[in-house]
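With one protein chain removed, the remaining protein chains of the complex are shown where they sit.
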Amino acid sequence: MAGIIVDDRPYQVDERENLLQACLSLGFNLPYFCWHPALGSVGACRQCAVKQFRNEQDRQGHLVMACMTPAADGTRISIEDPEAKTFRASVIEWMMANHPHDCPVCDEGGECHLQDMTVMTGHAYRRFRFNKRTFRNQDLGPFITHEMNRCIQCYRCVRLYRDYAGGRDFDAFGSRNHVYFGRHEDGTLENEFSGNLVEVCPTGVFDDKTLMPHYTRKWDLQTAPSVCAHCSLGCNTIAGERYGTLRRILNRYHNEVNGYFLCDRGRFGYGFVNSEERIRRPKSRPSRDGQTIPIDKDMILRELGPLLADKPSRIIGIGSPRASLESNFALRELVGPERFSLGLSVRDAGLNSIILDILRRGPAPSASIHDVEQADAVLILGEDLINTAPRLALAVRQSARQQPMEIVDKLGIPRWHDAAVREAAHARFGPLFIAAPYSSWFADIATETYHAAPDDLARLGFVVAHELDQAAPTASTVNPTIGSLAKRIAAVLGQAERPLVISGTACKSEAVIQSAANVAWALCKTGTPAKLCYCLPESNSLGLAMLGGKSLEEAFSIVKNGAADTVLILENDLYRRADALSGDAFLKTASKVIILDTLEHDTTAKADVLLPAGTFAESDGTLVNNEGRAQRFYQVFPAEADIQESWRWIRDLAVASGHPAQPNMTAWNTLDDVVLALSEAIPVFRRLAEAAPPEKFRMIGQKIPRQTHRFTGRTSMHAPLLMHEPKPVKDPDSPLAFSMEGYLGQPPSPLITHYWAPGWNSVQALNKFQSEVGGPLRQENPGVRLIESFGKRTVTYFTDAPKPFQALDHGWLILPWYQIFGTDELSARASAMAERIPGPTLMLHPEDAATLRFKAGERTELMLGNRSHRVPVKLDAAVPRGTAALTIVSDFTDAVLPAWSPLIRVAEP
Amino acid sequence: MNEVASRLPIIAGVLTMVVTLSALLIWLERRLLGFWQERYGPNRVGPFGLLQVVADMIKIFMKEDWVPPFADKAVFVIAPAVIIVTVLMSFAVVPFTPSIVVADLNVGLLFFLAMSSLSAYSVVLAGWASNNKYSLLGGLRASAQMLSYEVFMGLSLMGVVMLTGSFNLGDIVEAQRDLWFCIPQILGFIIFLIAGLAETKRIPFDIPEAEAELVAGFHTEYSGMKFGMFFVGEYLGIILISAMITVLFFGGWQGPWLPPAVWFWIKTFLFICLFILLRAALPRLRFDQLMTFGWKVMLPLALVNLAVTGALVLIGHPPK
Partner (left out) sequence: MLKLLKGIWLVFLHAFTRPVTIQYPDVKPYLPPRWRGRIILSRDPDGEERCVGCYLCSVACPVDCIALQATEDEHGRRYPAWFRINFSRCIFCGYCEEACPTYAIQLTTDFEMSEYDRRNLVYEKEDLLISGTGKYPGYNFYRVSGVQIGGKDKGEAEHEASPIDLRSLMP
């Protein structure tokens, strides 16, 4: 700690911080633009000027930029000094000299950092009488708007896009007052984290293009804390609604998980909630070949009740890794554990439970995203992070800066001094080894990459583990390439202080997952505190693995054997989980198929009864992310008439059936009841209720409002439907209220609905919510890590190293090629995504293509699960010989992949 | 029985007249207040807005007759009836002309005083039965005010009684053939006028219903015709007090050329207008001012008046 004196009062601050950060942490309102807690300081905007004094006698002082001055012990500054204040006001005035007169038509208005800072410095009147500089805008694709006139040249965008996220197609151009931020030409911003420009830009140069068609000011959004549903990382988000539709997603700071940033899939994938293809009313299909007809909720329950009551033992429940724990548990309770299926194939369920088993067995603990950023040596085995867990990829990029920081520290440069740090580190990156079947741009900072078939990747893992610990099993017949690579990897990992091994289910290979565990365990055994990070396919994959249940194949065979004939499917499209043939057979054999889901899909097309389930925005629930952290997401807005949480539908079904087996279920009125039942029923979830405050939680006796205190249109928006303003809808499940009334201060972290503080309308108000700027939130509740941390444990290595991959003459091993845009079932249905989803493509090694006489762009026919498909071919030398990578978009699923298939060139007409 | 039957037309006539007049007073008061406040008052319904009374009546009869669930129902209903009954009863002893008087009692004045005391019950009961803090406060104020002002109201009239030597109102009017009592009893007249204002709870003595502080005092919870009865009761009270002033101090029906009934109503009308003028001109008293004024100013004055009149009577007509 360092003692500094601000305006003649002493304070204790962290000496590793700069003065700006220290002052903001102390609660002072010091204006700034270019500094960002995650991006550091460059001193570009000159806005945070304060007066610094040499000692007590010095009354003259001199202006310094707070963000560029260390908070050294004994520093004596004044924020309120008249000269400093005038200077700051002048800086704003210069910036405003060219700022256009367009706040009313600017999407940033009302949550604009520039507006806040202008008000804060007191600049109110334009004295500059000359012409304003103008720029032409660019079309930056479907996600981001561009309005360069508004730019104040703080350089935050380019520092985020290039330096932090590694983007290449965006830069600062020109000089003096002509500096322009954009691409070299019009075109879509390619980087997967471009959406963060919206929050990082202090004014309206970059805004959310998906918000524009249903534009709403921040103060009009009804917002609730949510958890991203589009991958397994569980990034925290704030989802905002207006007039019954979801309008946008913002980042919700979580110190351990997503920090300040989201990926574009998470930020722009919300559109499916407003989709035309939503199931909004209960429907029934009188005849299997006919159309569905809408049906009243009570009627459908009256119809289904007796059906469930008559033969409770003949119902199969199929759960889903994208449904909440509570909904899955409700289904499990309704049908009984022995008839509850996870809705995953034997293989996929097996992969998830192996990961769960590895994380439980230890000794390597699972790493949070924050841990990943802190790692100083990373080995990625079999994952294409940028597509399967994008936010993790961004974290890995930061981890690559950890080792160069030693040089920086040695030079005595403070770590926040961004420009100097990057100058010192230059192009050095810390060790990052990527072993994956194919390449992505993300590998540009990798120390070494290795592209091979999954079996060979696993073999590399086994060899590395063996190099680290001779007791670990190795693979047979290791070729010298792998052997020497393994030696180099082992040497680096073994020397690192915080090594990390990342793997996951992307290769659909048990061996890859196991080999990653072997590496981490070998490190732990040799005394290095290694961590493990696994990526799973969906938002609740790990939670479902913890819940446990039968595989989809078992469910299929139960129905095939005639032991059951009624199927209740929870938020699951079986055609994404199994091959089409067995799916068809299963749905045909079952006499009654009841589906609870949010969107129409191939499986709902065959359902007898459809019940409308709430999306993440219309329901509350708990998701378990890839590190085993249970996090609660909250309902954003009251759902349309018939839409309700899946667990409520299942409860209603239990009530309608007078279900004798589960008398408790009928008493489930609130989410807390379900959470309590779940935590009592299954030991691993016994701490589940700690993930978020219970419904009874109040701040000074009040609920926490979802609407801002400036929420508008209350007496007008419902007027055409109902002259009498309806009462706010009651929320029985959470301490949040669908209202603008309630507690206006800062609630505990899982209940923060929006960031706002007096004078701080932009997202930068987050500073006021953190106990220390850039640190944890006040009253932080980071969720519950359901996988306990453990001390020293004996290591039992996996021993089954696979044999080397053998290419076949007559076929190619088709591997899944996941896509950040398109692979995720829900976000792919968002209209804004359409432009970014690539068409189906097969990626092939050029030499393999040459033997087949393929040219790029030509189409090939391949056979998957007895069906033939025709897709265009793309050539990439990174694809291992004998394999091909198929994009998992539109109709293609990874259910039957990897699979061998012949490739036949299609003669174009 | 026969005697009662023969008086029925008079009874019916008096009843119809005073009730109609009280209704018209609503219009009159609003018009006069309008004139004194430089506006028109009700002038839309019928000629000069005269049918406003009918419109108001229709409205008030159509209103929901609501009894609050928390009220003491029986008392709540009885209270407004009490005021109407007591005031109407008082009219029984008023001699409109030598021949038109419902009951020519020899204790007519005492009967009037008795009835006006009874009307206090109406307000107290209404305040109590409403079960509402404002109503109760209004009722309490009303009881205190009426008790205090009745004392010197009675005393102020004793001068008149002494001069006449009778409690019969007809005799009192006859005794003023030569000189109206407003001359010898000027003090008594002023005291009675003020006490009468207070008895009818008119501005500046309307603190039992003071809307600025008590919503509407004792009739806060009343609506529809029950409220209407309080309203009519108040106007009947104004007519009664004006009529009593005419009878006791201004020679009743007596006057040259015109018939007695006309003289009576001209005098009464002028006092009614005076009541309305006072409302237009004066602010409401504070409660403590009201009590101080009653007990410390008016009561001693009434006693002095009584003593002086007594002395003068003794000097003029020594007892035999």
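Order of writing sets the chain letters: A and B. Residues in each chain are counted from 1.
In the analysis below, contacts are C-beta pairs under 8 Å (C-beta built on N, C-alpha and C of every residue); 3 or more make two chains touch, one makes a residue touch a chain.
The shown structure was predicted, so the numbers you read here are calculated from the model rather than taken from an experiment.
Participant: Of A:27, A:122 or A:174, which sits in contact with the chain we cannot see?
Facilitator: Checking each option in A:27, A:122 or A:174, the one touching the absent chain turns out to be A:174.
Participant: Out of A:55, A:561 or A:715, point to the residue that touches the absent chain in the complete complex.
Facilitator: Per the contact definition at the top, the residue touching the missing chain is A:715.
Participant: Of the residues A:133, A:347 or A:592, which one touches the chain left out of the display?
Facilitator: A:133
Participant: Applying the definition given at the start, please give the residues of chain B touching the unseen chain.
Facilitator: On the chain B side, contact with the omitted chain comes from 32, 34-40, 277-278, 280-282.
Participant: Which parts of chain A face the unshown chain closely enough to count as touching?
Facilitator: Within chain A, the residues touching the omitted chain are 100-105, 109-110, 130-137, 147, 149-150, 173-176, 178, 180, 212-217, 219-220, 243, 710-717, 719-720, 723.
We take it that only the chains that are shown with their structure count from here on.
Participant: Could you work out how far the Cα centre of chain A sits from that of chain B, in whole Å?
Facilitator: 83
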